[in-house]
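One protein chain omitted, others in place.
Per-chain numbering from 1; labels A and B assigned in written order.
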Amino acid sequence: MNNKLACGKTILTGNKAAAYGFALAELDVFGGYPITPSTEITEEMALLASREIISTTYRNTDSELASMALGIGVATAGGRYGTATSSQGLALMFELLHWATTAQLPLVIVNTNRSLGAPWSIHPDQTDSLLFRDLFMPQIYCTSAQETLDMVLWAYRLSEDPQVNLPVLVCLDGFMLSHTAETVVIPAQELVRKFLPEKRFRKDLILPEFGDKKIINLQCPYNWEEHSRRKRALVSAMQSAYNAIPEIAGDWFNIFGKDYDNGFLKISGDPNAKVVVISMGAIIGTIEEALAEKPVKVIGLRFFRPFPEKELRNAIGNASKIIVIDRSILPNGHGVIADELRLAGGACGYNGADIHSFVGGFGGQNFSEENFLNMLSAVLSEIGPLKKTYWMGDAP
Amino acid sequence: MRLHGLGGQGLKSMTQDILAPLISKAGLEVQAFPFFGGERRGALVSGYLRCGEKKITTHSFISNPDMVVIFDHERISITKALEGLKPGGIALINTVFPNQFLGLTRDWQIYTLNARAISLMHGIGNPEDPYMVINSAMAGAVLKLLEPIFKSQLSDNTIKAVLNNALSQKILENYAALLEGKKTVVKIMADASAMWQWLLKRRIIPHLTQPDEHCTKCNLCYLFCPKRAIETTADGAYIIDEEKCNYCGICVTLCPCHAIVMVT
C-alpha cells in the first residue's frame, strides 16, 4: 500500500490524532457515521480516502448499526476495519458489538466519551463506554492526543493478536481531548509497519481463503457444550490480552523510543506517597498539574479492561488513603472504578487503606485544579474508613 | 412427566394450555414447559411437566421422570424417550399395535391408546397429514393416569372451559376425543394371552409405481422436491429416498402422470 501520509511533529486535535492512527493502521475499510464529538474523525478519514492519501475503502453508513454490521462483514472476510462513534451511537451498536466480541472478530472502535442521555448532552463523561464493561472487549482510556494516536495502533496490535481476536475500544474524552489541539508526533509508516504486522486472522473464525475448498458455517446454532467452550475461550482471550499488553508496550518502546512502562497505568507524582489518586481519561493531566507539589501519587488507568489488578496493587503499594475519581455512576451509588477496586479488594492489596470515592464530571462538568485541591484537603482531614460517595457536583 | 412428540401433533399446547391448567384446578402445584430446536412441523418437541403438593421452583430438564408420554413412537427413538424413566414408572404411548411393547412391561407400566384413530373419528385432524394433531385424545389419557394424585375431581365444565381457552375451534369435538382418550387408555398386561404381533411399518411415504407403466421421466418431481429426496439412477429411473423425504406430498400432486402415490 502506498501511503502519502505526512509524518513528524505537528498540531492535531484528539480526533485528528485518532484519524491518523486509523490511517497509519492501513485499514481495509472504515465505516463512518457522524455523531458529536466524534464526527471529525469520520470527516478526516473521508478526506484522506477521497484524496487517495490512504487506500482504505471509506463508506458513509446509514447508522451506527450499519457501521458495526459493516465491520462484522469486513472482519468475517479477513479485512481490517475501524469506525468511530460516541455515546448514543455506541449504545445503538450494543447488540452487534456483543456479537462481534463473542464471534471473536478483530476490529477497533474509537469512542469519544460523551454523556449518554436521557437527557441530552454533547459533553463528556464516561457513562457511555463504561456501559460496555461486561463485554469481552479491551478498553483503553487516553489522556492526550498523542496517546490517542498511539493507542489506536496498539488496539489493532492487540485486537489481531493470535491469542486474543477481540474488538478493542479506544476512548478519549469528548471536547477535552477530541477537540483540543495539542502537539503530536505522527510516526513514519515504515516504523508503524514494524509494530503492526500483516493481518493474521485466525482461520476458524472467518471465511476461508478464496479457492479454499473448505466449507464453514459461522455463528450457527450450537449445542450447549460449544457455548460453554466459547465462554471459556473468551475468558482465556481476555487473559491473553492481559499478557500481551506489556509485550506491546515493550515493542513500542523499542521501535519508537516512547516509554509507556508496562502499558496498563500512567503513574506520576511522588513515588513514596501515602496518598494515591486513581482516575482515567483527560482529567488525569489536570490532576497531575493540580497536585504536582503535593505528597500524592497519581495513577491513571490506561487499560480499564482487562482490569489491571496486579499493576494497581504494585502502584498502590502501602498507601494509606486511596482517592478514586469517577465520571460514572452505578445503581448501587458507586462510581465504576471504585466498584471495580472494591471487587478486586485483596487482589489490589489495599486492605487497611481507606477508599475515598468521588463521582462527578457528568454532562461535561468542568474540573479545575481547585476542585482537586479541595478534594485532597477534604480527604486528608478525614479519619477512618469511607463513609459515603462524595458527589463533586455538590462540593464547591 | 416428560413428553415427546413432533411439531404439529399438539404436544406443546397440550402440556401448557390443557394439562397445566387442569392439574392446577385439580388442586396441585404445576409447572410445564416445552423444548424444541426448530419451531416447525415435524421437528422434535419435548415437554416437561412437574406437579405435586409442594411448590415447584426448579427450572431444569427432567432426567428421571415418573411418567413419559410418547406421541409418536415410529419417528422418535423409544429408547431415548424412555431414558431415565424410574423403574415401575408409567409410559403412555400412542400406538396402533400395543403388543409390540410387551417387552417394556418388565421395567415399567405401559399404557397405550390409538390417539390418531380417536382424533379422526371425532373429526379432528387430517388423515393425509403426517404430523396430525392428536393432543386432545392424549390429554384425556394423561388425565386418567393422573387421577389418583388429584386432590379434587375435574368437572365436565372445568375441562370444557380450559379447552375453550386452549383451542380456537372444534371445542366439543376435542372434548369428545378427550373423553374417549380417558376411556380407552389401557394398560398392557405382560401376562396377556394375546400373542406377539409385529407392527407393519405404518409410515406414509410417497412411492413411485412401476416406472414402465406411468413415469415419463419429465423430471418435475426431481426439480421440485424441497428435501432433494428424489434422484435418478444410472439408467434414468427415478427413486425417492425414504430417509430424506418428509412426506410433504408435492411430488404426488405435481406428477402429471399420477405415477406417484402415497402409500402406508
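The criterion applied here is as follows: contacts are C-beta pairs under 8 Å (C-beta built on N, C-alpha and C of every residue); 3 or more make two chains touch, one makes a residue touch a chain.
Throughout what follows, contacts and distances are computed from a predicted model.
Engineer: Look at the options "Beta sliding clamp", "Phosphoribosylformylglycinamidine synthase subunit PurQ", "Recombination protein RecR" or "Thiamine pyrophosphate enzyme TPP-binding domain-containing protein" and return the one that UniProt uses as the protein name of the missing chain.
Structural biologist: Record says "Thiamine pyrophosphate enzyme TPP-binding domain-containing protein".
Engineer: Who does the absent chain touch among those shown?
Structural biologist: For the complete complex, the undisplayed chain touches A, B.
Engineer: Taking the entire complex into account, which one of B:27, B:84, B:127 or B:226 touches the absent chain?
Structural biologist: B:226
Engineer: For the chain that's not shown, point to the residue among A:221, A:257 or A:331 touching it.
Structural biologist: Per the contact definition at the top, the residue touching the missing chain is A:221.
Engineer: Which of A:18, A:48 or A:96 touches the chain that is not shown?
Structural biologist: Missing-chain contact among the listed residues: A:96.
Engineer: Quickly run down the residues of subunit B that touch the omitted chain.
Structural biologist: 8, 37-43, 128, 130-131, 168, 217-220, 222-229, 241, 243-244, 246-250, 252-254
Engineer: Which residue numbers on subunit A touch the omitted chain?
Structural biologist: These residues of subunit A touch the chain that is not shown: 28-29, 57, 59-63, 65-66, 68-79, 81, 95-96, 99, 207-208, 210, 215-223, 226.
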